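Left out: one protein chain. Kept in place: all the others.
The block that comes next holds chain A.
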Amino acid sequence: MADDSPASHRRDPIKSSVGNVAAQRRRQNAVTVGKERRESLVRAKRLCRVGPSGDGDVPGEENDMVTDEEGFLLDAQTSSAVEDLKSAIAYQGKGAMQKRVNALRELRRLLSKSEFPPVKAALKAGAIPLLVQCLSFGSPDEQLLEAAWCLTNIAAGKPEETKALLPALPLLISHLGEKSSLPVAEQCAWALGNVAGEGEELRNVLLSQGALPPLARMMLPNKGSTVRTAAWALSNLIKGPDPKAATELIKVDVLLDAILRHLRKSDEELATEVAWVVVYLSALSNFATGVLVKSDAILLLVERLATSNSLQLLIPVLRSLGNLVAGDSHTTSTVLIPGHEITDGVIKVLVKCLKSDHRVLKKEASWVLSNIAAGSIEHKRLIYSSEAVPLLLRLLSTAPFDIRKEVAYVLGNLCVTPTGGDGRPNLIEEHLVSLVQRGCLSGFIDLVRSADIEAARVGLQFMELVLRGMPNGDGPKLVEQEDGIDAMERYQFHENEDLRNMANGLVDKYFGENYGIDE
């Protein structure tokens, strides 16, 4: 099992003077602990702790970590808050509205307190129908806001909890309209974003209920937290796997303009969420990819990659670029033409990513390069003579496995001509010789030794290039020096037949009877 050691306490002790013990406890819990917490952290759902107008409890030391005893108390308080809400709704007399708002606010506070709000207790007490009632048309903004906020947090947790929002969906969607106040629309978008983040089924429900057009419209203004929340919700809504939502989105009038405008000018936080929308558009919809490639999108993505240092922004921007390169052959053949400024720009920002400290950036940048290296001979020459190659060679020997695998694809692609009609590419001897001389062979042989089928395959394929293509028959000697034979012989008792055949074939062919006699 992976290392379960508690978080290091290298934290600066000056950081939080108030509630230090609680903070420490919280931190410890944050890093260790079980599957449930880890699951909750990687969900595509987000708890709302602070309201649109800035009110609400700031995630604070005392409020955050809840012991079992406190949890019990919280559940009891929640049930009673739901009861209060029930009677507030029933009440018809003077000050009814204020009563309702107060009850909602109390429930909302209880649901925003900790990382694991008392959702179960709320549902059990029958919160949903009451909240749906509070969303009815004509209700005052404050009421709508608090109700939507409660629903947001109810939907931020486990699947069955999110599904409980089904009765509320049509009303939430209708409050996205232009007639609604911005904070209300935003809070509803947030709740819907959580619902969409649950899974394909709920996404389909939302799409069939018409959630997409109003959310798309919310992306049109130039700025504001509403735009950001809407973009985030949309990214959850279109993530498929069915591409139809992505295709529908790109067809919304002036939406492409808005996306480009945000990519060009908006602050990094907003641009990040918009970039994720582009990620899903480009990964799922060929139509959207075509539209994006023809627009300025690539230029804008490159610009962001060049100027930003925010990992949050760089990840989706890089991936969008990668999807556009991978998804459409036009990208490399008509936009990223070797010799053009934009192409140099792309290589430059990919190199920047290779140099970064972040694993995801290095891996995905290598992937993008490998696809560009799968282009024409001029593309291969371009990458071969760029700053990328020394970096890649170093990564091949020192980086974590998943990065090394991608790097292997780049280097190998540089050594063969484009896949032509008959499917049998030739070697580019100059590149192969140079890369081998610079020591890349051992990195490939390491991949052959790995337990990953794909990596082993890649390693063996490169070894074949070396064995076949190194001049003066140097290939076998070089492979032997790096213990390549031993690596291949491991496959005799490997369960994968393809790999066994590949390895055995190479050994038989290049290290057969006549190997080494004439020395």
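We take it that a residue touches a chain if its C-beta (ideal position, glycine included) is under 8 Å from a C-beta of that chain, and two chains touch if they have at least 3 such contacts; residues count from 1.
Keep this in mind: contacts and distances are computed from a predicted model.
Q: With one chain of the assembly withheld, which option in "C2H2-type domain-containing protein", "TXD16 protein", "Auxin-responsive protein" or "Transmembrane channel-like protein" matches that chain's UniProt protein name?
A: Checked against "C2H2-type domain-containing protein", "TXD16 protein", "Auxin-responsive protein" or "Transmembrane channel-like protein": the hidden chain maps to "C2H2-type domain-containing protein".
Q: Of A:T78, A:S266, A:T343 or A:N413, which sits in contact with the chain we cannot see?
A: Checking each option in A:T78, A:S266, A:T343 or A:N413, the one touching the absent chain turns out to be A:N413.
Q: In the whole complex, not just what's shown, which of A:K239, A:H262 or A:R304 touches the removed chain?
A: Once the missing chain is taken into account, the touching residue is A:K239.
Q: Just to verify: which one of A:E106, A:E186 or A:E364 makes contact with the chain not shown?
A: A:E364
Q: At which residues does chain A meet the chain that is not included here?
A: Against the left-out chain, chain A lists 1-4, 7-8, 10-11, 23, 26-27, 30-31, 35, 38, 41-44, 46-47, 49, 59, 115, 239-241, 276, 279-280, 283-284, 311-312, 315-316, 319, 323, 325-327, 329, 332, 359-360, 363-364, 367, 370-371, 373-374, 377, 381, 401-402, 409, 412-413, 415-419, 423-431, 449-453, 457, 461-462, 464-465, 468-469, 480, 483, 485-486, 489-490, 492-498, 500-502, 504-509, 511-513, 515-517, 519.
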